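Below is a structure I'd like to ask you about.
Removed from the display is one protein chain of the complex; every other protein chain stays in position.
Labels A and B are assigned to the chains in the order they are written; within every chain, residues are numbered from 1.
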Amino acid sequence: MSNTNKKAPARTMDLVERSLARRYGAEKRFRFYGVISVVIGVLALALLFWEIFSAGLGGFRQTHIQLTLKFDPDVLEIADARDARQVQNGNFEGVVRAALAERFPAVLDRGGRRDLNGILSIGAAFDLRDKLVDEPELLGQTRTYWLLADDDVDTYYKSLREGNAFTARTSEARQVWIQELIDGGELRTQFNTRLFTSGDSSEPEMAGILGAVVGSLLTLLVTFILSFPIGVAAAVYLEEYAPRNRFTDFIEVNISNLAAVPSIIFGLLGLAIFIGLFGMPRSIPLVGGLVLTLMTLPTIIISSRNAIKAVPPSIREAALGIGASKMQMILHHVLPLAMPGMLTGAIIGMAQALGETAPLLMIGMVAFIMDVPNGISDPATVLPVQIFLWSDSPERAFVERTSAAIMVLLAFLVCMNTLAVWLRKRLERRW
Amino acid sequence: MESSVLLPVLALLCALAFVAGRSRSLAVAGVGGMRILNSLPFYYGSLTAFWCALPSLAVVLIWSIFDGVIIENMVHALVPPAAVEAAGGNIGLVMNQVRNLAAGHLSADSVEPAIAAAADRLVALERINRWALTGVALSFALIGAILAWLKINPQLRARAKVEDIFRWTLLACASLAILTTIGIVMSVLFESMRFFSKVPVTEFLFGLEWSPQTAIRADQQGSSGSFGAVPLFAGTLLIAGIALLVAVPTGLMVAIYLTEYASPRMRNLIKPVLEILAGIPTVVYGFFAALTVAPVIRDMGVNLGLDEWLTISSESALAAGLVMGVMIIPFVSSLSDDVITAVPRSLKDGALGLGSTRSEVVKLVVIPAALPGIVGSVLLAASRAIGETMIVVMAAGLAANLTANPFDSVTTVTVQIVTLLVGDQEFESAKTLAAFALGLVLFVVTLGLNYFALYIVRKYREQYE
Partner (left out) sequence: MQQTLEQKPPVSPKVSAPPMAPTFSIPEPAQMPVSADYKTVGVPLVENAKFAMRDVNVFYGEKQAVFNVNLDIGENEVIAMIGPSGCGKSTFLRCLNRMNDTIDICRVTGSIQLDGEEIYASKMDVVPLRARVGMVFQKPNPFPKSIYENVAYGPKIHGLASRRVDLDEIVETSLRRAGLWEEVKDRLDAPGTGLSGGQQQRLCIARTIAVSPEVILMDEPCSALDPIATAKIEELIAELSQNYTIAIVTHSMQQAARVSHRTAYFHLGKLIEVNDTQKVFTTPDHALTEAYITGRFG
C-alpha cells in the first residue's frame, strides 16, 4: 500500500504532463473560437456601417445644372407676377425648355429635344415658380441659376466621377451634353437640401424625408404621451401596491409575455381593433402611436419597476414614519428619485419604437404620402417605413437616398441612446 | 362641439372645480384654519376635480364607442334596397359612398338622390350627436363637481378618497397588459375563425400549396386561391434555422469569452459595441441583406458551380438567415451572459482547484450548469427569429417554395402577413382573413416558446438562489 502510494504521484504527474500539450491545444482553440466570435460580431457591425455610409454619403449631394433663363411673360403666360393664380398656372417648364434650347442650339429634332429636356428634373420648374413668388419683379428679367438635375443625370455623373460610369439609363447624346456641361463648369453637386425639406416623391431627385421625420415625431409623441404615464403608473402599482395574489401574478405573466410577442402581431391588433372595430382612419400617426404604445409598454413597465426598486426602502420608511400617506410617499419621494431611471427606460423604449416598421405597415402607414403631416390625424408615414418604401423602388438614385435616410435614422437613434446614457450617468443616484 | 374643443373645456371645468373645492374646504374650516380639516385643502380640491372629470369622461367614452354604430344603423334604414342591389348586395360599398359624400369627397350630382338624402341625414345626425354629447358630458361634469362641492365638510375624508381613486387608476393602468393580451387574442382569433369557416383548418395546416391570389382548382373552397401554409412554415423554419446556426454558437462563444476570458476593460469595450447590433432597426438589416448580402450569396453560389444542381435565386433564404443571425447575436450573448455569470463561483473554483484548464471549466462545469438557462435563451432567440418581419420581407422573397435549398427563395409566415395586408383590402375576403390565421399561428408558437423559455430560466434561477 505505502509502496504504491509513494510511486503514484510520479506516475500521475507523468500522465498529466503527457496530456498537457493536448489540453493546452484545446484551451487555445477554445479561446480562439471566442475571439473569432467577437470578431465576427464586430466585423458584421463594421461592414454594415461601411456599406450604409459609403452608399449613403452620396445621397446628401445632388447634381445641379447651371442655366441662364429669362422669365419671359409671354412664355410663362403671366401678366402680373403678384397674381398668385397666374403664377400657379405659369408655364415654367416652357422657360426651362427655352433656356436648354438656347444652351444647346445644335439639338433640333423632336426626339433629341425631349431627351435634352429630360436632363433637368420637373422640380426645376417648381423651383423657378417659388423664386417668382418670392420676387415678383423677376418677371421679364434674365437670371442664371443652378437647377435641379434629373436623377438619371445625377446617378450617371456620380458614377462617372467614381470611374465606372453607369450608362444604362443615359443616352449617348446625353452623355455628350453632360460632358459639355462638366467641361464648362456648368454641372456640379450641391448639398441636397431637398432631402430635408420635402416629403416623398416618385422622382428620386425631389424626394425628401421631412414628411417621414415629422410623421415619426408625431407618432413618437403620441407613443410617449400615452406609454410613459401608463407604464409608470403600472410599475408603481406593481411595486408599491400590488398584493401577492393570482391577479397580480397574471398581470406580471402578461407583461413578460407581451415583451416577447413579435411586433407584427401588435400591427394585427391595431388593424383589427383600432381600425376595424373603432373605425379609426388608416395611415395616421394617432393609430401608429397607439399600436407602438401597446408594444413599448412592457419595456417601460419593466425598466420603471427597476428604477422604483432602486429607491431604498429607508426613504419610504422615513416618509411613512412622519405620517406621509402612501400616495404622498410615492408622489413626493419615490417617483422623483426614480424619475431619471424611468426616463432612461422610456427613451430606450422610444428608440425601439422609432425603429419599428412591421406593425406600422399593417395599419397602412405605408401609403405614398407627399405632404408633410400637420397633425396626429393626418395621413403620414414614418422614417423606417420610408426607408422600406425607397429600398423597394427600382431607381438607382433611391439606393443612396435610402442609405442617407438610414443614416438620419441612425443619427436619431444614437442621439436618443446617448441621451439615455447621459441621463443615467448624470442623474441616477447611487445608494 | 368637436372633441378637440370638448376636452380642453372639460379640463378647464376641472381646474375651476379644483379651485372651488379647495376654497370651500378653507371656508368650511372657518376660523379654526386648516388644522381642523380632515385632509389638506388640496385634497378637497382634487376630489371635486375628480368628480367633475371622471363621470363625464366615462360618459364620453361609452358614448363614442356606441354612437358610430347607432348612427350607421339609422342611416342604413334610409338607403333603398335597390341601391344595395346595384352595389352587388354589398351594403358596405353603399355606406362608403354615403360617408364620402357626407365628408365632401364626392359631389352630390354623381350619386342617386336616395344616397344623397342619406348623406344629408348622416351629416345632420352627426351634428346632433356632437352637440348632444357636448351637452351631456358638460352637464355630467357640472353635476359631479357640484355634488362633490356640496359634500365638503371638515369631517370628509378627502385624502382617503383621493388615494382610492389614485390606487384604482394605477390598477387600471397595470391591467392594460391583460387587456392588450385579450385584444391580441380576440383580434387574431375572431378573424381566424371566419377564415376557417371558408377554408378548412386541415387544408390550412397541412396543405402544400400556397397561392392566395389565384385559384388553382375550380372547386376550391376559398375561391380566391389555395391556402396550404406548409411552405410558409418550412420557409420560416429554414430561415430561422440558418439564423440560429449563426447566432447561437457565435453568441454563446461571445458570452463565454467575455465572461471567462476577457479583461474587464475589453468587456466594457466589446459589450456596448455588440449591443449596437441589437439597437439597429430591423429595416436597416433588411436593406443590408437585400442590397449587399443577397448578391454576394448569389454570386458565390454561381461561382461555386452550385447552379448545376440547385436553384440559385437572387433573394435567398441564406441571405435573410445570415443577416438575421447577426441581428440575434447580441440577444443570445446577453441572455447567455446572464446565465453564465449566475453559475456560482464555488463551482468554477472547485474545478479550477483540481487543475482544470479554463476551457475545461467552461465545457465541463459552466455549460452543463448553465445549460437550462442557455436552452431558455436559445428558445427566446428562436421566437425572435420566427417573429422577425422586415429582414425577410425585404430579403427573402414571396415565392412559396417548399424547399430545403438555402440558395432558393422562400417565403415566411410574417412575409405573407405583410403581403396580404398591405395595400387595399376588404375585410371579408379569405385572402385578408388568411393573414389573421397566420398571425394566430405565429402568436401561439411564439407565446409557447416564450412561456417555455421563461419557465426554464426561472427554474434555473431558483436553483442557484
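We take it that contacts are C-beta pairs under 8 Å (C-beta built on N, C-alpha and C of every residue); 3 or more make two chains touch, one makes a residue touch a chain.
Since we're looking at a predicted model, the values are computed, not measured.
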item	value
Candidates A:70, A:131, A:169 or A:316 - the one touching the absent chain	A:316
Selected residue (touches chain absent from view) among B:6, B:40, B:59 or B:278	B:40
In subunit B, positions touching the absent partner	33-35, 37, 40-41, 157, 159-160
Hidden partner interface residues of subunit A, rising order	243-244, 312, 314-325, 328, 332-333, 337, 429
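We adopt the following convention: only the chains that are shown with their structure count from here on.
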item	value
In the complex, subunit A residues that touch subunit B	16, 23-24, 26-27, 29-31, 33-38, 40-42, 44-45, 47-48, 51-52, 55, 229-231, 233-234, 236-238, 241-242, 250-251, 254-258, 260-269, 271-273, 276, 278-279, 294, 297-298, 301, 325-327, 351, 354-358, 361-362, 366, 384-385, 387-388, 391-392, 399, 402-403, 406, 409-410, 413, 417
Of all residues in subunit B, those that touch subunit A in their complex	65, 68, 159, 162-163, 166-167, 169-171, 173-178, 180-181, 183-184, 186-188, 190-191, 249-254, 256-258, 261, 270, 273-274, 276-277, 279-288, 290-292, 326, 329-330, 333, 355, 357-360, 362-363, 380, 383-384, 386-390, 393-394, 414, 417-418, 421-422, 427, 435-436, 439, 442-443, 446-447, 450-451, 454
